[in-house]
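A single protein chain has been removed from this complex, and every other one stays in its place.
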Amino acid sequence: MSTLLALEGVRAGYGQTRALHGVSMSVGEGDIVALLGANGAGKTTTLRAVTGGVRWEGSIHFAGRSLSRMSTESVVRLGIAHVPEGRGIITQLTVDENLRLGAYLRRDRQGVRADYERVFDYFPILRERRELSAGALSGGEQQMLALARALLMRPRLLLLDEPSLGLAPLVVRSLFEIIRTINEKEGVAVLLVEQNARIALELSSHAYVLEVGRVAVEGPSAQLKEEESVRRSYLGY
Amino acid sequence: MTALRNAPPRYALVVLVVLFFAGLPTVVTSFQSLEWAGVLIFAIAIMGLNVLVGYNGQISLGHGAFMALGAYTTAILVHRYQLNYLVTIPIAGLLTGLVGFFLGIPALRLSPLYLALATFALAVVTPSLIKRPEGLTNGVQGIQLLPPDPPPLLSDVFSLVNGGQPMTSEQWLYYLSFAIALLLFWVAWNLIRHRPGRALRAIRDGEVAAAAFGVNVAGYKTLAFGLSAFYAGVAGSLYGLATGFVSPDTFPVSLSFQLLVGAVIGGLASIAGPLVGGIFTYWLPIVSSQFVSDQTWIPSQISAVFVNAGPAVTYGALLILIMIFAPNGVVGLILSGYRRLRDRLRGAGERGTGQMPPDHQTI
Partner (left out) sequence: MQDFLQQVVSGIATGGIFASLALALVLIYNAMGLVNFAQGEMAMLATFTALSLIQRGVDYWIALPVTLVLAFVGGVVIQRVVIRPVERAPVLTLVIVTLGLATLINGLAGFLFGYVPRSFPSPFSVQTVSILGAFASYQDLGVIVVSAIVLVLMYVLLQRTPIGLAMRAAAHQPEASRLLGIRVSWMLALGWGLASAVGAVSGIMAAPALLLEPNMMQTVIIYAFAAAVLGGIESPLGAVLGGLIVGVTVNLAGAYVPGVGGDLQLAVAFAIIIAVLVLKPNGLMGRGSVRRA
């Protein structure tokens, strides 16, 4: 399987403090890859480096193209949808307006219309809430809206930053079900940042564990799940 | 705190500046003394604004209105009630300070942006508000004030150092402004160094945190407003006395701008800043107009336009440039230049040599 996203020796930080000390990892076309680790390990920063939200050194390639010195807007235009921490919903706008922003870059009206229908099939609740203010949605609904909006961007790669945060376990389960379906049906690769290691390892085929800005362990998810020592020392369950 | 330790030899500098201003009337003409009185008066008003904007982080675009109140208080008391003009100066200051204090209460509820809006509107309406109670303010006619005579004793002392020439009323006005400026700068300096100053700055840097440390946020903010208005009121009072005439047109919106420019150019949150700002804002229009009218090759219509437009263009451009490139004003530039020079003289080994010191951006 060909590599879609490749990071090599990526260092990044905020001001004086370094958050990443040389992270290398890759995501294959159509893969689901989990990025795990404790708070402050650099998971969010890794995602932000990819979409240019933080200054970084090293190399990041997407579909063979270097992302060095590219603005967030330009990276996104290459086909990366990033659902950030806190979901990035524009709460002052309606649900429908948020969805339309997902299709902001697209010029194929027919395709967008079809995608709308597909997205509403995944998340029927959004069709009902279409005219509501996005700020009025529950946490789970907002996460669905964020996913739906990301899908309307027709990405090749989906970056998800802690989609389970603050959601009830049942909601999390159905959300991850949908993520799996999306990955299988649409062929969208997913790079998933999660605190909830158990469920992330279930979903993903490959996983990286970050520790203070470095990759501490990596391997097939199934394998990591089985290894007692890894589970204890890095994943905490 | 490092800023204090790194400061230039402060006391020597202060003594030098005080001596310069004390001796000035003996070397310049009587009329020029009056102009320098204007500089000091501006410096007082700008110091007041600096307490509010620089140290407390509140904004006022309406300090010209406070000056107007001070000036009219003195003018009306002297003109109508024959009060001694010296008595009216503290009255003007206290009255304006009181008004400022009470205006500071609604200001508490306003965001910085709305405060800017409200005070700006105040500055714009002030001239028309002054015109209305004609029985009191003489409307558009304004009120004339006679130039005050210097006290005989002072005049005699002055003639000793000035080659036997007695003190003129212009020189007296200069020394009066000088004495009051000295007093008020000293008061401000003491305030800033001690507890109230720390409280003001803490509020500026973060109201919630300041409140958490037990600072009475509302109290200090209204106090800053009142104190700031007090300075402006005193300055206004002196301004009226020095110009000998107050009218609604003496206090246009542009006066408020001029004060703000002075505060920003000198350097917000610095004690020396207002003096630099006063010198600059007072002299710029005068110098530029004289310079342009002296150029005989410029046709008179064009030079007239220059005289009118020049200061506005310069003020505007400077405000923008300073905010972009030197948010700490002239004093900030000098201080960082001094530090760099000293570090270089001391040689390498000191950290940060040749680098800009971290900007203590004040607003």
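Chains: A and B, in written order; residue numbering restarts at 1 for each.
As a convention for this text, a contact is a pair of C-beta atoms (placed from the backbone, for glycine too) under 8 Å apart; a residue touches a chain by one contact, two chains touch by 3 or more.
Computed from a predicted structure; not experimentally measured.
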Which displayed chains the hidden chain touches across the whole complex: A, B
Option touching the unshown chain, where A:A41, A:V95 or A:M153 are the choices: A:M153
Chain not shown: contacting residue from B:L110, B:V187 or B:I298: B:L110
Contact partner of the left-out chain, one of B:K131, B:R201 or B:R340: B:K131
Touch residues of chain A, complete complex, unshown partner: 51, 53, 71-73, 76-77, 81-82, 84, 88-93, 97, 100-102, 104-105, 149, 153
Contact footprint on chain B, counting only the chain that is left out: 53, 57, 59, 61, 106, 109-114, 116-118, 120-122, 124-125, 127-129, 131-132, 253-254, 257, 260, 264, 305-306, 308-320, 323-324, 327, 361, 363
